[in-house]
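Missing here is one protein chain; the remaining ones are kept as they sit in the complex.
Chain lettering (A, B and C) follows the sequence in which the chains are written, and residue indices restart at 1 in each chain.
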Amino acid sequence: MRITDLIGKPAVHDDGTALGTVQDVRLVREGPYGEAAGLRVDGVIVGKGGAAVRLGYASPDLTGPWLLTAVLGRRARHALFVPWSELTVEDERLLVHAVRDSLRHPREVGP
Amino acid sequence: MSVRGLVSACVVLAICAGCASSSRTDDDYRHKVANTAETLNGVLGTVELALKVTTRAPAPFLSVTFAEADDDASATASNFDAIQPPSAAADRLREQLDQVMQGTVSMLDDLRIAARRNRMAELADLAKPLRSLQDKLDKLEGVAG
Amino acid sequence: MADQILYAGRQLLDRQIATSEGRSVGKVDDLEIDLDQPGGPVVAALLTGQIALGARFRGRLSVWVTSIAQRLRASGDLEPRRLDIRLVSSVAATVTLRVPHGDLPPADLEAWLAEHFIGRIPGA
Partner (left out) sequence: MKKLLQIALGVLTAIGGFVDIGDFVTSAVVGARFGMSLAWAILVGTLGIVVYAEMSGRVAALTKRAVFDVVRERLGVRFAMANLFSAYFINLLTLTAELAGVAIAIELATSVNYLLWVPIVGLVVWLVVWKLPFEVMENAFGMLGLCLLVFIIALWQLGPDWSGMLDHASHPTVPQGEGHPTWWYYAIGLFGAAMTPYEVFFFSSGAVEERWGRQDLITNRLNVFVGFPLGAAISLSIMACSALVLGPLHVEVSHVSQVGLPIALALGKLGVAAMLVGFFAATFGASLETLLSAGYTFAQYFGWTWGKAASRPREASRFQTVLLISLFAAMALALTTIDPVKVTEYSVVLSAAALPLTYFPILVIANDRGYMGDKANGWFSNTIATGYLVIIVAVTLVTLPLMIATKAGM
C-alpha cells in the first residue's frame, strides 16, 4: 500500500458518523535509520483541516503570522488520532472502531 | 483546473486587447479621430525631441528613433483608414485627418531616410512642417468635444 | 521523545531526497507501506519519480506526468523507482541517503536525455 492511498481518504466511525478525512499518517521511529523496521506506522490523523494541516498549522512549530494562525489554526484544531489497531482500511474509506470518547487530539497522544 | 483557466483567460485577453471595433455613430467616429490625432501627436512629440538632440545622441540611436516614429505613424494611419466612416460629416472629418496623416508620414519618411544616411544637418530643414502638423492635430484632438 | 514521531504527510512526503554527498535524487513522491510485518505496518521504501508522482494526480494530468516516464522504461514495467527505507540516513528539511550518487541507478529520464540529447552536445 502507498501512503497517498491513505491520506485524503474519508474516515467513518463504526456507528456511521463521518470523522472527516485522513489528514496525515503518524510514524514512530523505533530504531536507528538503516533498519528495515525503522519507521512503524502508528496511526492516522483524521479531521477536517485539509489545507491548513498540509501547511503545518496543526503543528506547534507554526506560531505565526497572527492572521494565518487565527484562520488556519482553528481549522486545523479539531483533529483526532486513531491508532492503527483501531481501524480497517477499505477501498473507499477508512473504518474507525475505537470508542469515540477515547479518541484524542494527536498532540495529547505520546508515542 | 486553474492552469487551464489561466491559459484560456490569457487567450481571451489577448483577443480582447487586439481587436478594434467598428464605429456605429458619428460620436463614436469623432472619438476615434481624436484618439488617432492624439497618438500621432505623441509620435510627433518623440520626433520633436529627437530633432532637439541630433547633435547630442549617437547616429544609430537617432536613426532607429526616426525609423520607429515613421513605423508608428504608418501603423496608426493604416489602422485609422480601416475604420468605416458612418456619415457624410464623418467623411469630411476623415478627409481632414487623412491629409494630416499623409503629411506626417511623408515628413517622417524623409527624416528616416536622411537619418539613415547620416545626414543629420538636413533634418531640421526636412522637419519644417512639424509645427503646423502639430497645430492641426491639436485641433483634431478637440473634435470629440 | 518528540523527535521519534514523524508525520508522513507533513515531514516526509514531497521532500527532497539527496545522496550522502548532497546530490539530488528526487522527491519523496510517495511512501510504500509493508502491512505484513509482525510488529505492525512499517514504511518499506521511498517511492520517487514521475510514475509515483503521476499516481497522485487525477485525469489527464496523471496520464501526462506518468506517460513520459513510462515511455522511457526499457523494460516497460510500471513500477515506480523505489529506494529501500534502509538507505535513509536522516530525515530533516532534506531526506539524506547513506549511499553516494554512484551507487544508485540513475533516473530514467535523466539517463535517456544524457545519452540521446544533452550528452551529444559538445562540452557536455
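The definition used in the following text is that a contact is a pair of C-beta atoms (placed from the backbone, for glycine too) under 8 Å apart; a residue touches a chain by one contact, two chains touch by 3 or more.
Fair warning: this is a prediction, and the values are worked out from it, not measured in the lab.
Engineer: According to the contact rule at the top, which chains on display are touched by the left-out chain?
Structural biologist: Its contacts among the visible chains are A, B, C.
Engineer: List the residues of subunit C that touch the chain left out of this view.
Structural biologist: Those residues of subunit C that touch the unshown chain are 14-17, 22-27, 29, 48, 50, 53, 56-57, 61, 93-94, 107, 109-111, 113-114, 117-119, 121, 123-124.
Engineer: By the contact criterion defined above, which parts of subunit A meet the unshown chain? Give residue numbers in ascending order.
Structural biologist: Per the touch rule, subunit A residues meeting the hidden chain are 51, 54-56, 59, 61-68.
Engineer: Which parts of subunit B are in contact with the chain that was left out?
Structural biologist: The missing chain touches subunit B at positions 1-3, 6-7, 9-10, 12-13, 16-17, 38-39, 41-43, 45-46, 48-50, 52-53, 56-61, 63-65, 68, 72, 116.
Simple rule for what comes next: only the chains that are shown with their structure count from here on.
Engineer: Could you give the separation in Å between the centres of subunit A and subunit C, each centre being the mean of its C-alpha atoms?
Structural biologist: 24
Engineer: With chain centres taken as the means of their Cα atoms, state the distance from subunit A to subunit B in Å.
Structural biologist: Taking the mean C-alpha position of each chain, the two centres sit 66 Å apart.
Engineer: Would you give the residues of subunit A that are in contact with at least 2 other chains, written as numbers and ranges?
Structural biologist: Correct list: empty.
Engineer: Mind pulling up the subunit A residues that touch subunit C in the complex?
Structural biologist: It comes out as residues 1-4, 6-7, 23-30, 33-42, 45, 53-54, 56, 59, 84-85, 110-111.
Engineer: Of all residues in subunit C, which touch subunit A in the complex?
Structural biologist: Checking each residue of subunit C against subunit A gives 1, 3-10, 12-13, 30-33, 35, 37, 39-44, 47, 52, 55-56, 85-86, 88-91, 98.
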